[in-house]
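Written out below as structure tokens is the structure these notes cover.
Moving on, here comes chain A:
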Amino acid sequence: MRRQNLLLAVSIVIAALLAFTQLGFDSANAQSAPAGDSEAPAEPAADVEPAAPAAPAADPPTQPAAGDSKAEAAAVRLMCEAALKKDPAWRAELRNSMRAAVHQEDANLMMTNKKHVVAAYTVLWVLTVVFLVLMFGRQRKLTAEIASLRDDLEKAIKDD
Partner candidate 1 sequence: MSGRRRTTEGVGYLRHVSAIAWKDLRIEFRSREILYTMTFFAVMVVLIFSFAFLKENKDGNVVEVADIAPGFLWVAVLFAGTLGLSRAFDREREGDTMRGLLLSPIPRSAIFLGKAVAIATFMLVVEAVIVPLIWFFFAAPMFGEPLILVCTLLLGTAGIAIVGSVFAGMLLRTRSRDVLLPVVLYPILVPLLIAGIKSIGAMMHGAPQESWFWINFLIVYDALFLVAALWTFESLVIE
Partner candidate 2 sequence: MRRNLFYAAAALCIAGFAYTQYLIFYAAPIDRLLMFNQKIFYYHVPSAFVLFSAVITCGISSVLYVKGRQGKHDDIASAAGELAVLFGAIMLITGSIWGKAAWGKWWQWDARLTTSLLLWMVMVGYVLVRKYGGPGSERLAAGLAVFGLADVPLIYFSVRIWRTLHPKTSVVPGLQGPMRTAFWLSVILWLVFFVLMLATRVGTARAERLLEETRERGLDEGLFE
């Protein structure tokens, strides 16, 4: 019995080591890019940022049609930024008014493919439960077999 445990433990350790080093199950690059793009691994979860509210709303730089309005927009922008810096109340108010919308946007974005996660989790449990049910059936068969063996034994003893 000792050897059984040792065997189990050793094989699990070996397997884990192998999987980590050789078999290249790079947790970050878990799946390589589609066939053909051999050298473009999927972006690892390298730079992550906590699910914090978005930074203070900053208008994205507009793409002006003419060169003039570009300079104009830049000037307006500088003015706004200066005003914001001077008046923290206004800044807070602006942030607050935008907060909910930005939150919602970000939350929706983060929750993309929520269905898939749920589906994958479900699959996991369904398969495990199916396996357990099969094992249970086996157990029952075993019990029946023991009962029949016991019966045969008693019959044999009685015959003696």
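Everything below uses one rule, namely that a contact is a pair of C-beta atoms (placed from the backbone, for glycine too) under 8 Å apart; a residue touches a chain by one contact, two chains touch by 3 or more; residues count from 1.
How were these candidates chosen? In short, all candidates are chains of the complex that A comes from, given by their letters.
In this text, all values refer to a predicted model and were calculated from it rather than measured experimentally.
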item: Neighbour of chain A by the touch rule, complex-wide, chosen among 1 or 2; value: 2
item: Candidate 2 partner contacts - residues on chain A that touch it in the complex; value: 1, 4-5, 7-8, 11-12, 14-16, 18-19, 23-32, 34-35, 38-39, 41-51, 109-114, 116-117, 119-121, 123-124, 127-128, 131, 135, 138-139, 142, 145-146, 149, 152-153, 155-156
